[in-house]
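Other chains of the complex are left out, but the ones given are in their true place.
The chains carry the letters A and B, assigned in the order they are written, with residues numbered from 1 in each.
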Amino acid sequence: MTGIVKKRSVKTGLLPGSLIHIGEKKESTVKIRCFEYNEERCVEKSFDDMKEYEAPKDKGYITWLNVSGVHQVEAIERIGEIFHLHPLLLEDTMNTDQRPKLEDYGDYLFIVAKTISFHRIDEAIKIEQISIVLGPDYVITFEEGDGDIFDVVRERVSTGKGRIRKMAADYLAYSLIDVIVDNYFTAMEEIGEKIETLEDELVTTTGQTALRSIQHLKREMIFLRRSIWPLREVMASLERGETCLISEQTHVYMRDIYDHVIQVMDSVDTFRDMLSGMLDIYLSSVSNRLNEVMKVLTIIATIFMPLTFIAGVYGMNFKFMPELNFRWGYPAILLLMAGVAVYMVEYFRKKKWF
Amino acid sequence: MTGIVKKRSVKTGLLPGSLIHIGEKKESTVKIRCFEYNEERCVEKSFDDMKEYEAPKDKGYITWLNVSGVHQVEAIERIGEIFHLHPLLLEDTMNTDQRPKLEDYGDYLFIVAKTISFHRIDEAIKIEQISIVLGPDYVITFEEGDGDIFDVVRERVSTGKGRIRKMAADYLAYSLIDVIVDNYFTAMEEIGEKIETLEDELVTTTGQTALRSIQHLKREMIFLRRSIWPLREVMASLERGETCLISEQTHVYMRDIYDHVIQVMDSVDTFRDMLSGMLDIYLSSVSNRLNEVMKVLTIIATIFMPLTFIAGVYGMNFKFMPELNFRWGYPAILLLMAGVAVYMVEYFRKKKWF
């Protein structure tokens, strides 16, 4: 299950802007990849230590610095110094329980987004944080995991496919967010399939496990909503062009992502409605089973109680019970019993209890 | 059932503006119909390949290009080149999971709407996408299916009925949206009849199928809402006249459609409320049946248990049981039993259990 509240209390009382990693503990080293490109050229570097980094000497390059892993304070601090980033921004990149948001620091924009992946086996949704800093000629991305989500963009930058090399840094930022949102669709499809499977299961099995699965998925939907919904506002204000870091030309692309985010939200809402509907069906099928059980009990009791009573009557030891001495008394009583049973069965058949 | 999530993941990682058809696979060729008209004349052409298309030589004509089928990349691309449409717009015409929306590209408006049809036999609502591009003197419509929904408009343009030939391109766009929204009323009526049928069924049968039908229709209502609700905003901003492509004169017509969309939404909401009410009635009738079953069981048990007990007492083998030797012991006991039974029946009648 997605952790409900990340251990943020370790930060209580610390100075504002203190850098402490909040999230899963990690041992692996931070991996930094750097692209410097313009329309003609593209240089790719990769290192483990920010000390090796050197700013490009010539102007006219766009720098994309990709940091995989946000648990090492030194690396983050060093980047902050080189690019003159605000301490609160650096703090936010390390606290991986941020909501998606857009902050305008004047010289650069700070965008926080979430990646979503769904593991079908344990039905768990994994949410990781990606922070993007967009400056006039650079983009810095901080990934919580060491995901390969940006590989398609890396390839486009390396090979110069599409127009990415011809455009400014804002288009690179757009491409990165676009890839994140495209991945939402993949996760949605998988969740959708899981829900449909669950729906089929619901027809046959009616144990408590189905109920727990539904409740579990419903809760995951809440987390999804929290991780995606604020991104809508982020994209809306990027589209409206409230900052001069996004060029006129790129607005239409931001609007496109905005549309996609809304489509994803529609799916999340639909899933929630479907799960609620499934819950109703589950609960009503529990009632129906109870009904069925009660009917069986009632039918059996209603047939055998009168019969047992009749048998009881002729088991009495009165001296003067003339029927007991009749030659055909026994068969007659058996016939009477059969008659009562048949009548009862017919009665229930008429009432459509079978 | 309406597919929950369309297979959008095939697009993940592709360049923005890549043209790939998302939706049901189709084999049929794309059919293109073209009207060029002004108040005096109207020329109609029809072809399968956009290469055959030639722009009208004289000014003063309004062009309506109708594309049935959006699954052929070449045709869409060619139209994009001829009319200088933005790649993201072309992408959206092919991705048939768009929400209804209005996008202002400056030189032209892009409107996405949905057609709705209801098939009574399989209780399925079919939703298809229609994209409309409105330029200063042209309208391009992309239909997902090869529907005949626009036939009434085609006839009006051909025959010059009404004022359509006297008006500008924005009036043509209005007429097209008007036809789409008029069709919503037809679908609503059919769904309404289906719901009323279901309501009548609910009185007689109370199986799980009724429940599933209700839940199924409730879910369809969610899809309907998603397909119609955003159109309200589209019409509102067309009415407000935020773009100069819609003339002052046409605003009042747009307002009319706006009203109609709200009326349709009212129906959808009413249907949802009705279905919720039906669910309540269903669930309560399940409880009532359980109650009835329990009453039958209780009545039977309450009558026969004391009787069986009495019979049991006189079936005991004690040596000294004076009643057993009474001459009228047996008939007296039978009378006692009858008395108990009658008392019980009266008791239940007084309690109104019958």
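The definition used in the following text is that a residue touches a chain if its C-beta (ideal position, glycine included) is under 8 Å from a C-beta of that chain, and two chains touch if they have at least 3 such contacts.
Computed from a prediction, not measured in an experiment: that's the story for all the values here.
Visitor: List the number of copies present in the full complex, noting that all chains share one sequence and 2 are shown.
Guide: 5
The rule we apply is simple: only the chains that are shown with their structure count from here on.
Visitor: For chain A and chain B, what's the span in angstrom between their mean Cα positions?
Guide: That gives a centre separation of 26 Å.
Visitor: Please name which positions on chain A make contact with chain B in the complex.
Guide: 152, 156, 161-162, 174-175, 178-179, 182-183, 185-186, 188-189, 192, 195-196, 252-253, 255-256, 259, 262-263, 266-267, 269-271, 273-274, 277, 280-281, 284-285, 287-288, 290-291, 294-295, 297-298, 301-302, 305-306, 308-309, 312-313, 315-321, 353
Visitor: What part of chain B is in contact with chain A in the complex they form?
Guide: Residue list for chain B touching chain A: 4-5, 7-9, 11-13, 15-16, 86, 88, 92, 97-99, 101, 103, 105, 208, 211-212, 215, 218-219, 222-223, 226, 279, 282-283, 286-287, 289-290, 293-294, 296-297, 300-301, 304-305, 307-308, 311-312, 314-317, 321, 323-330, 333-334, 337.
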